[in-house]
Every structure is written in C-alpha cells, then in structure tokens.
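All protein chains but one are shown at their positions in the complex.
Each chain gets a letter, A, B and C, in the order it is written, and its residues are counted from 1.
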Amino acid sequence: MIEKPIITAAEAAGKIKEGDTIMIGGFMASGSPHTVIQAVKEIAPKGLTLISTDTAAHDFKSGRITGIGHLVANKQFKKIFASHIGLNQETQRQMNAGETEVELVPQGSLAEKIRAGGAGLGGILTPTGVGTEVQEGKQVITVDGKAYLLELPLTADVALIKAKKGDKAGNLVYAGTACNFNLVMATAAKLVIAEVEELVEVGEIDPNEVQTASIFVDFIVKAEKLDM
Amino acid sequence: MIEKPIITAAEAAGKIKEGDTIMIGGFMASGSPHTVIQAVKEIAPKGLTLISTDTAAHDFKSGRITGIGHLVANKQFKKIFASHIGLNQETQRQMNAGETEVELVPQGSLAEKIRAGGAGLGGILTPTGVGTEVQEGKQVITVDGKAYLLELPLTADVALIKAKKGDKAGNLVYAGTACNFNLVMATAAKLVIAEVEELVEVGEIDPNEVQTASIFVDFIVKAEKLDM
Amino acid sequence: MEYVANKDNIAKRIARMFHNGDVVNLGIGLPTLVGNYIPEGVTIILQSENGMMGLGPAPEAGQENYDIVNAGGAPVTVLTGGCFFDSATSFGIIRGGHVDYTVLGVLEVDQQGNLANYKVPGKMVPGMGGAMDLVSGARVVIAATLHFEPSGKSRMKRHCTLPLTAAREVNYVVTDLGLFEVVGDRFHLREVFAPFTAEFIKEKTDADIVVDTDCRVIEL
Partner (left out) sequence: MEYVANKDNIAKRIARMFHNGDVVNLGIGLPTLVGNYIPEGVTIILQSENGMMGLGPAPEAGQENYDIVNAGGAPVTVLTGGCFFDSATSFGIIRGGHVDYTVLGVLEVDQQGNLANYKVPGKMVPGMGGAMDLVSGARVVIAATLHFEPSGKSRMKRHCTLPLTAAREVNYVVTDLGLFEVVGDRFHLREVFAPFTAEFIKEKTDADIVVDTDCRVIEL
C-alpha cells in the first residue's frame, strides 16, 4: 500500500491558500485537529470559507477560546457554514457586525450535504427545515405527499481532520464521539490532511476496523499536543 | 442496555407474513443469513417482495442453488428488486415467463435508496442511470448544469441480516466484505432480525467497534450452520 | 393561586412518558433534568446527536475523556452496551424515526404544533444545531418549558412569532402547570399538575385550550 507524506503542522497549514474553502472536523473542539489549527492560526491564510458544525467556544468575559475559535478570533474567515455558534461570542459579533457571513445549516443537513459532496450525489431531500427560514431559496420537492427540501452538496479545497490512530498509508480509526464530522469531511475535499494521535505502520490496523480508507488521505500530521 | 429476544430461525421466519416486503443482506450469498433463509424456505410465506442486491446463484445444469436462490426456487416472490440476477437462471426464467416481476436497480442506487429509507430522506439525486432505461419514469433534476435522477427511498416490513458477532442487546459487528448491504438494511425495516455467528454478552463489544447500533435490532438468531 | 416556577415537575412528568427500551434524546438545559427522574424498572437509551447511543453520567473529576462528550461539548461516559457513530449516521438515526422521543426547550410553542427555540432575531442567533433535525425526525416531540416567560407571558401561543425550529411537529407540551397534546390545531389539556387548575391555565394562556373530558389533576 502506498504510504503518504508525513508533514509538519506548518507544512499542512501552508497548503491552504488565501480564499480557499476549508472543512474542519470536530464538535465543540472535541475531535478537532488542534495541532494543525494552531499552525493555521500562525501562518494565517485569510479570506477563507469555513465549513464546520460549530466554531467551538469564545467567551468574552473569561477570554477563553477553544478549537476553531482561535481562527475566528484571528479573523481568517469571510464566510462560515455552521450549525451552531452559540458558544462563540466572537463569531456572533463578526456576524452581527457584518464582518463575516454566517450561513446556519441544521446539523443533520450539514452532515448529509458534506456526505453528498463526497459521494457524488447531486443532493438529498430532507424534511428538516421545511416551513422554517432554512427553506428560503431552496427547492421544495414533494414525495408521497410529504414536503422535503433539496439540500445541495458541499465540498472543500482542503479538509483538516483528526483521528485517534492512523497508519502510514492513511487508514484512520476514530475514538468515542470524536469521530463526528471527520468521517464525512475526509471524503469531500480535494486535499485531505489527517492529524493523528497515534501513528502506526501499515498493517497494524485490522482491515475490519478502518473507518476512513487510506485513499481519502493525502497528508498525515502527527498530533503534537492535545490542548484545545 | 435492554436485551433482545433470542429466537429460533423458525420463529424468525414465522414473523414474515404473506405479501410482506422483505430485505435480505448478502452479496452472492456471502454475508447472507443462511440459517434464517433455510427456515423461510421451510415455512414458505408466499407473495413476498424481495429487496436484495442479487438472488445468489441457481445453475440449471449442475442444479446448484445458493443463498436467496433457495427462496426464488421455492417461488416465494411476486416481485424482486435487485441489481444483478445474472448467476440465477431461475430468477431469469421467472422474469421472462412473467411469473415474477423483477425491477433492476443499479447497485449503488439500491444502497442509497435503502439508506434513504432508513435515514428519513425523501430521496437522493444520483448521476447513475441518466440517459439509460433506469431513467424511465423518474424525475430528472438538474443541479449546476448536471442531470441527476431522483431515486426514492426503499423500506421493508422485515429485514433479515447477518453479522459476524452480536451482543445480546443487538450491537453488531461485521467481517470482511460480508458487511455489504446488511448495514443499511438494518436501518430500513419495521422489524429487523439479525443472524449472528458469535453471540456475546452485552459489554463484550468495544463501543468503538459497533457497526450497527443495538437499537436497530429487534430479534437475534444464532447461526446454526454456515453452508450457503 | 401563586405561581412559582418549577422545572423539576416538568422533568418528573416527562420522565414517566417513556417505556422500557425507548430511545430518547434530551436537549441541553431543562430537558437534561428529565434523566434524573426515570422511574425504577424503566430503562431508556439516551442518544446524543454528536454520536453516541447509551449516554451515561458525567465522569468523576479527573476522569474526563474529551473524546467522549455530550451535545453541549461536556465530558460524559458511555454505558455498557452503548456505542459511538459519526454525525451522518447519528442524524440518520434521528431523521429516520429511530429516536422515539426528543425533549426540547422552548422559546415559543403554538397550538399548530410549531416550535420556536433557536433564534431571537437581532438578539440571540446561536444556530439550530441539531434541533431542527430532532424535531422533524423523532417519532414523538415533547416541548418542555416553564409555562411563563420571566415577564409573565405564556410561552404557549396561538401563533409563534419567532422563527420556527420546525412546523407542526410538536406532539406534547409539558409545562410546570400541565401536560398538553397538540391535536387539530388546539392544545388539549390532558393533565393538570396540583395545585393548579384547568381554569387557571386557560385564563393565563393566550391560546385555544380544550380541556379533555378525562383530564386529571395529578400530584408530582
């Protein structure tokens, strides 16, 4: 099996170009690629579009920032697709001030849109959002008398994902609820960079336990620290 | 965690009523629930609609029949949804004679239709089949200038699936390519009967390794033999 | 009759709605309290939409594993027999009707079964998270709410004024005054929680409330 380049977090961050659309895995900073996120903050490509289920936390009172919140605070996004920004006051501030465009997407629809992007589907019909603001601008299709929204696929230039364990070919295994959006994001970007906590030789992961097949992964970064 | 009833293959087969729509997992008899299939043949409910990727094999010359082929030979189906019947001469004979209606569905579309049925989607847009006979009677929806077919969900009254290992709550683990359609079928039927090769106590399967969550499984049958 | 807000009564009553083996998703906040009152002999399975079946209690201090969190991002545990899955699978479970009950908080709920609980334009725009999928997908939707806003207005309305989380999907509303079922564009009062009365509820709620002929007063 072909091995993939193992690169530094800075090299990974360097692959993101100004204006790129990026996906970042994780749920409230759990299961996010923190080592790479830190490097993206330092190298600081701007004008990015972010696709992520949330922007983690940023509390103005305590000053505490977690996960993707570091990149929001660094003003690297021109647009954010997310399902929830309630615990990030800076994301809300940028949205209200018109500095960053935020498109709120129901969490299940976001997962399906990304999956559709990775699986070559032209879209999916979901009952979620029918009769709400989410319906605006979307095609409504009735099947068996029930109304559904046509949700279109999402893809990205770069996906930054995080796994518990990876082999040098890029086969990945997740742990606990830290799998979350990492699994679908691995399928939906032109370039996929996987941060792994534990890096093992090819053959050390049982082929029955692989959750993301090696073919999806372009580069591997070894996680350096696990702070959020 | 709630344990599920462990029943005999005959009891499982008894849950299928005349005229039911049933899904059966497996790919050319690999990963099919052979113990339950044998009982369904003996109890012989008729007028069934089958959803399965194939009907395994039936070779007139040698007389060899495998997997679901036993139920076809027993004339239990009035309609069959499948992607491939090329190795089952009896299915072809019944189709050509007008005894059984066969609807051929591309294999990937079949998987997505079943997944949509289990995941509450009203359908999915696929490029597969555009410009072919598969397009007949289907809505064509254009997204970003590309044509897609709207494929509608499939569900069943009963799904007969097969796993390598299961715990008494119904958490399931598959092996090799024997997972195939079992995973999506477990989500898409009113009643799900899981045949398992190895039955273990609740807690013996690592929560990270479960592939089908216990909540999908209604009844468990212990596999008695592994002939196909 | 004096009204004192009582979240625990809401949680207690909802906890009795479940049957053995039911799959339940409890929203963050008030709905989480429901978990404290599940009757003995009833085992429910808690789903967490970020990717877990068999959600267990918070770990002891020092035992936190940040790879196992709830939908609020806080460390939790997984019960024996539980399992993990990715977000697409999780919302397939939710949308596919495999979650029997979802219990959600309320900003407004109306007699058509409309729920608004995710946005106050210009004030609070946190995003819907998984709430829209839960309300659209779960088999039974329970809106859990204190009957009154701090201002004294009822959260049960003739028509929601805030942006909807989902249209016509609410089955039950449980407040600290009573249990209501949404049927035919009306709230049907099924139970009154002592010491309140049906008259008090009708008087204080600006919505069409039908008092069931077999409406009971119960002690919680």
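Here is the rule we go by: contacts are C-beta pairs under 8 Å (C-beta built on N, C-alpha and C of every residue); 3 or more make two chains touch, one makes a residue touch a chain.
This structure is a prediction, so every number in the text was calculated from the model and none was measured.
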Omitted chain's touching partners, listed by label: A, B
Identified contact with the non-displayed chain, of A:A13, A:I65 or A:A119: A:A119
Chain not shown: contacting residue from B:T100, B:N180 or B:S214: B:N180
Touching residues on subunit A - with respect to the absent chain: 1-2, 115, 117-121, 167, 169, 171, 187-188, 202-203, 205, 207-208, 210, 213-216
Footprint left on subunit B by the chain that the document does not show: 27-31, 53-54, 57, 82-87, 92, 95-96, 104, 106-112, 114-115, 126-134, 164, 174-184, 211, 226, 228
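Here is the rule we go by: only the chains that are shown with their structure count from here on.
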For subunit B, the least number of touch steps when starting out from subunit A: 1
Chain pair with the most C-beta contacts: A-C
Distance between the centres, which are taken as Cα means, of subunit C and subunit B, whole angstrom: 36
Interchain centroid distance [CA atoms averaged], subunit A/subunit C, Å: 29
Sites on subunit C at which at least two other chains make contact: 78, 84-85, 91, 94-95, 136-137
Multi-chain contact sites of subunit B, meaning residues that touch two or more partners: 120-121, 207-208
